[in-house]
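For this depiction, one protein chain was excluded, whereas all remaining protein chains were kept in their positions.
Each chain carries a letter (A and B) given by its place in the written order, and its residues are counted from 1.
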């Protein structure tokens, strides 16, 4: 049985939509684990838009930091984590050790008894950012993506809303 | 018969070249619909370079805004629209409703009696821009790409000048 799935893509590449459809393929209702925290009105609007698009087939949990804990609440239902990049943002802004948190997440994946679909972002295909923090974040996000992709049975790149199979 | 084709890619990924070859495969001469407007000398140089590369097999039309109107001028010849991202720029800078214009373009595609090849840009795979307008433009460009890709029979991602089949 497919256990861990990663859907990656740039901003507005349709990755959330692809990941939602893939999760519901695996069972309904499904659990939506939102890592987003609304720091400003732009973020609030984006979260509201995502929630409005999802229908009643979703049980929503909000968890900005403790993903391993959030994955315990399941009852055999498939889980969608949207997204790893915001989780990393929350970890770094909160002064947490993102490498330790990432390793703990990877270590928890083989114990899962229901599928987990992760959404993440491609951040590294633009020009090198002048801002040092932006470079560090980009590096961390890329490494986290590699770790999850290595552990995943299925990896998909979203391009213009379409899925491109990577693994 | 293949009707709508989308070729996407980053800057200098060879997407225009791939789209031109694909269009000429579908019929010669072909119609080139240029959405570019030269606002500065850098843009002028790029437009001139693109024109110089195209040979006498192209009938060039310039149309910064009314793509649906431009697509009516055809006589059965394949059309290349280069590119959707500049079209979106023109719409937004001119204060037009880009969502309405995008929907009208999608609605006009099934009526086409000759193929249309669209070139567009991947803008969303870099770090999140600090500039709010840049984020809004990136979001709009991503959505427009998704709409056209959903309507297209064929979608190609240009990577280092090479075509990668997405749909």
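Assume contacts are C-beta pairs under 8 Å (C-beta built on N, C-alpha and C of every residue); 3 or more make two chains touch, one makes a residue touch a chain.
Owing to the predicted nature of the structure, the values given are computational and were not obtained by experimental measurement.
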Give the residue, chosen from B:19, B:71 or B:127, that touches the chain omitted from the document.
B:127
Among A:19, A:101 or A:157, which one is in touch with the chain left out?
A:157
Chain not shown, touching residues in subunit B:
9-14, 42, 122-127, 129, 131, 134, 137-138, 159-162, 164
For subunit A, enumerate the residues touching the unshown chain of the complex.
6, 8, 10, 120, 122-128, 130, 132, 135, 138-139, 141-143, 145-146, 148-150, 155, 157, 164, 166-167
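As a working rule, only the chains that are shown with their structure count from here on.
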The distance between the C-alpha centres of subunit A and subunit B, rounded to whole Å, is 31
